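Attaching a single structure in structure tokens format; questions to follow.
What you see is the complex with one protein chain gone and the rest in place.
To keep things simple, chains are lettered A, B and C as they appear, and every chain counts its residues starting from 1.
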Amino acid sequence: MLLRNVFRGNIFWVSLFVVVWWCGCVQVSAQPSSPQTSDGLQVLVTYHSLSGHTAEMARNVQKGAESIPGTTVLLKTVGQVTADELFGSDAVIVGSPVYWSNMSGEVKSFFDRWQFEFGVFPEWKMRDKVGAAFATGGQVSSGKEVTMLTILAAMLGNKMIVVSDGGAFGASATTEGDSPGINDVERTNAWALGKRVAEVAGMIKRGQSFPGQP
Amino acid sequence: MLLRNVFRGNIFWVSLFVVVWWCGCVQVSAQPSSPQTSDGLQVLVTYHSLSGHTAEMARNVQKGAESIPGTTVLLKTVGQVTADELFGSDAVIVGSPVYWSNMSGEVKSFFDRWQFEFGVFPEWKMRDKVGAAFATGGQVSSGKEVTMLTILAAMLGNKMIVVSDGGAFGASATTEGDSPGINDVERTNAWALGKRVAEVAGMIKRGQSFPGQP
Amino acid sequence: MLLRNVFRGNIFWVSLFVVVWWCGCVQVSAQPSSPQTSDGLQVLVTYHSLSGHTAEMARNVQKGAESIPGTTVLLKTVGQVTADELFGSDAVIVGSPVYWSNMSGEVKSFFDRWQFEFGVFPEWKMRDKVGAAFATGGQVSSGKEVTMLTILAAMLGNKMIVVSDGGAFGASATTEGDSPGINDVERTNAWALGKRVAEVAGMIKRGQSFPGQP
Partner (left out) sequence: MLLRNVFRGNIFWVSLFVVVWWCGCVQVSAQPSSPQTSDGLQVLVTYHSLSGHTAEMARNVQKGAESIPGTTVLLKTVGQVTADELFGSDAVIVGSPVYWSNMSGEVKSFFDRWQFEFGVFPEWKMRDKVGAAFATGGQVSSGKEVTMLTILAAMLGNKMIVVSDGGAFGASATTEGDSPGINDVERTNAWALGKRVAEVAGMIKRGQSFPGQP
């Protein structure tokens, strides 16, 4: 009888334990956000800027990404980024001024360092990270598209997943002419790009947590 | 005492019930694949081909996508694709022969129909679908890259999520010269592109099922 | 004495004849413009336009080319151009609206007709003709560069000699937003492109008349 009571008591506690254990189990596996919530989504926004225009775009890209809860943004010039910062990010957004219809030499050399200094290949260390681009240039139709597309091309060659927003190929600003510097529309476009990247990177990260069938 | 025993017994059953209830709950919410498993992942592989080379690449892209369980591929020439087929797909992979350093007029007109005939804009009906490109051309370095990059550019302008594999910008084949037609490496690259698109589209689809934080 | 006088008279006439003969000779060989002056420089300006914006740019390109004396411009939509008109031109300037980050299907199909209908290859019938591009699009940085660059890429694949003006890659207009339609700056850029093409085509044509060393 005592044994039975004890057993009954045990059953009670065992049952409770099982329930609690299930809860824990289930939360771990069912709530994909829980491990990520602790880590959060890491977005690297990196750029080169002499005049400050690309830097201003970068800050608006940052704000857009940070508008997605759980997102942490690292904002750095291309020369300061380390291998750990690059490979530790879930998404990378690269910005460049237009020099002769293309990204600046500094930004191009940053991509070259991915291999020569950081050793991204042959492990494809950037694979499945989200990538995007932004650009500033003095004139309309004189290289901002090429600058953004070639940034995306470098990312595609690294097997990254590429998105745009705030413009067909990314966010851009025309810094001379009728509207010198960065205007409100351009700031909004930069913000939209940052937000979109964080959204898609979040989707990818959650999707990767469930390796089952689609 | 009896009450207490009954209570103890109830607690046992209640605990069990809670456990089982949790299991059910959790399975419903924890297995994101269950609703999608019924639907599966829909991938559209569409192309233009006069010589049959691009069609052969398309069939290998299809096989690669189908290698991911739960994936259904629709294979069609660009002229046959309907609005429902386009907008009902989770991913679209477009292939073109190179005509004068760019996609063929038929493929370009297919993209133009997205708006003029299918009305993709202003609802951004292709937003967040996965896109990729493949190309065939007679010569090396004479337009396959531009063909793939401009297919991706059209997709980016539609706010699609763009990936590559089997080459920096997608899968491609050089159909003249030393290795006429499609060789084994090129077939494998086409297969790799199809597989990658299905994998990433699966990630995105699963990720979209969990609208929580990253 | 009489003979001597006659001789003296003959010398006079012979000298005159030699002078005149030299003039003729020299004019034929020294004035490369003489055969061309009769023919003039033939520039084909061809375009596709639904809204009329690209047509308006085309007319300004035409005026710029016509500002170079001796230049005749043929202005036609891409669908109307014949093989004789294409191959009979010294320079071709192609304009397109931006549809999904690239030239319109109509313009792409025009280039495809160069081979399928006109038979430009294998004789390289467009070799050494001057080529240039112009584009119109609703948004900034959303395909005008790609449209112009891929028009130029098609021309380079035909061994044409490629130039730009009125913008890094050619003349372009943003037809929506703050400045709808074609504004004065864009008109001036189109004019500058036409003028530049006629100037360079003139240089090439005169240079070809002297097959000697550089």
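Everything that follows uses one rule, which is that a residue touches a chain if its C-beta (ideal position, glycine included) is under 8 Å from a C-beta of that chain, and two chains touch if they have at least 3 such contacts.
As the structure is a prediction and not an experimental result, all values here were calculated from the model.
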Touching partners, among the displayed chains, of the absent chain: A, B, C
Touching the absent chain when the full complex is considered, from A:Ala91, A:Ala153, A:Ala173 or A:Met203: A:Ala153
Among C:Pro69, C:Gly119 or C:Gly177, residue touching the chain not depicted: C:Pro69
Omitted-chain contact residue, chosen from A:Gly52, A:Gly88 or A:Gly105: A:Gly105
For chain C, the residues touching the chain missing from this view: 5, 8-9, 11-12, 15-16, 18-19, 22-23, 26, 29-33, 36-37, 40-41, 68-71, 90, 128, 149, 152-153, 156-157, 159, 161-165, 168-169, 196, 198, 200-208, 210, 212-214
Residues in chain A touching the chain absent from view: 99-105, 108-112, 114-115, 142-143, 146, 150, 153-154, 156-158
Residue numbers in chain B that touch the chain omitted from display: 101, 135, 139-146, 148-149, 167-169, 172, 174, 178-179
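Everything that follows uses one rule, which is that only the chains that are shown with their structure count from here on.
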Far-end chain from chain B, centres as C-alpha averages: C
Where chain B and chain C are represented by their mean Cα positions, the distance between them in whole Å: 44
Inter-centroid spacing, chain B versus chain A (mean Cα positions, whole Å): 21
Averaged-CA centre spacing for the pair chain C and chain A, given as whole angstrom: 47
Multi-chain contact sites of chain B, meaning residues that touch two or more partners: 153, 156-157
